[in-house]
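Submitted below is the structure of interest, expressed as structure tokens.
Up next, subunit A:
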Amino acid sequence: MKVGLFIPCYVDQFYPQVAVATLRLLESLGCTVVFPLNQTCCGQPMANSGYEHLSGGCNDNFIRNFAGFDYIVSPSGSCTLHIKQHLHEADNTEQNSAQSVDSQARQIRERVYELTEFLTDVLKVESLPTRLRYPMRVGLHQSCHGQRGLHLSGMSEQMLPGFSKPVQLLNMVEGLELVPLDRPDECCGFGGTFCVVEEAVSAKMGKDRVADHERHGAEVITGVDVSCLMHLEGILKRAGSPVQVKHIAEILNG
Partner candidate 1 sequence: MLASIRANQPDLMPLPNTFQFGVNYPDLLTTFAEILTGIGGQVIEVADYEAIADHVRAYYGVTDNWATTLPELAHLADVDLTTITDPHDLARLNLAIIGGELGVAENGAIWVDERHLPHRALPMITQYLAIVIRQSTLVATMHDAYDRLTVNATGFGTFVAGPSKTADIEQSLVIGAHGARGLTVYVLTDS
Partner candidate 2 sequence: MTALTKLPHAKAATVFNRDEPRVDWHDETLWFVRTKRDRAAATVPQWEDLREAASQIKNHVLSNMHDLLVQFEQNAIANGITVHWAADAAEHNATVHRILQDNSIRQMVKSKSMLTEECHLNDYLAEQGIEVIDSDLGERIVQFRGEPPSHIVLPAIHLTRADVGETFHKHLGTDAGATDPQYLTEAARQHLRDTFLTRKAALTGVNFAIAETGGFVVCTNEGNADMGVHLADVHIASMGFEKIIPRPEHLGVFLRLLARSATGQPITTFSSHFHRPRNGQQMHVIIVDNGRSRQLGRPDFRNSLKCIRCAACLNTCPVYRRSGGFSYHSAISGPIGSILAPNLDMKQNADLPFASTLCGSCTNVCPVKIDIHEQLYKWRQVLMQEGYGPPAKTAAMQAMASVLASPKLYRLAGRAGRGVLRFAPVLADNRLNPWAIHREMPAPPTQSFRDWYVDNEQLPINSEEKTEPQQSH
């Protein structure tokens, strides 16, 4: 199966090791992975700021890069969700993206997956190829768009049976201990441009998340979204904390 690797813009620029880990992980699980060289961004920063109507060019570029793959996989819950909900061709800008029929955009929307859900739902991974041990106390940050948008796991607000695709995968890693949290799915406060537009609240939310992990002895904070992790890492580093952040791809890949 041919997988198009969709790397969020900030991962490409700041956290290439996450993209490398994602690529290696998928290859080790038998996928043929191609990284389309002319991809830029999913367009979420503009859309979430109220400028979805300007994202036509960005969308078109995305479609050009990713048409024709069996699957498109991304190490990002929020970028995947954005493509799923908002990708459409330029001439459909006025319409609800869900209504476009037989279009390349629609195909992409149906084939785009966040990394962990691709592993659990499509590849149906039961064990990880790497046999490395990871004897660390790990806190899982449930990134909101992945959790509530893509349903990567159950949600504390809902009275429904619990499940978690990221946890399912982390449980396959030898020696890894998941720590409990007081608020397992409270938002970290990144929120895109929110992190600078509402800086005070954003920083406070991040601080509180970090404190929750630290209270429970986490040595590493992981998650499916580098945006959240980047924000938490910024706070940890400012505090001089030894707690590290690692995207889940890095842990699963070993």
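Candidates were picked such that all candidates are chains of the complex that A comes from, given by their letters.
In the analysis below, contacts are C-beta pairs under 8 Å (C-beta built on N, C-alpha and C of every residue); 3 or more make two chains touch, one makes a residue touch a chain; residues count from 1.
What you see is a predicted model, and the numbers here were worked out from it, not measured in a lab.
Undergrad: Considering only this complex, which of 1 or 2 touches subunit A?
TA: By the stated definition of touch, the match is candidate 2.
Undergrad: For the complex, which residues does subunit A have touching candidate 2?
TA: Touching candidate 2: residues 7, 9-17, 19-20, 23, 34-41, 43, 45-58, 60-61, 64-65, 144-145, 148-149, 155-160, 183, 185-187, 189-208, 230-231, 233-235, 237-238 of subunit A.
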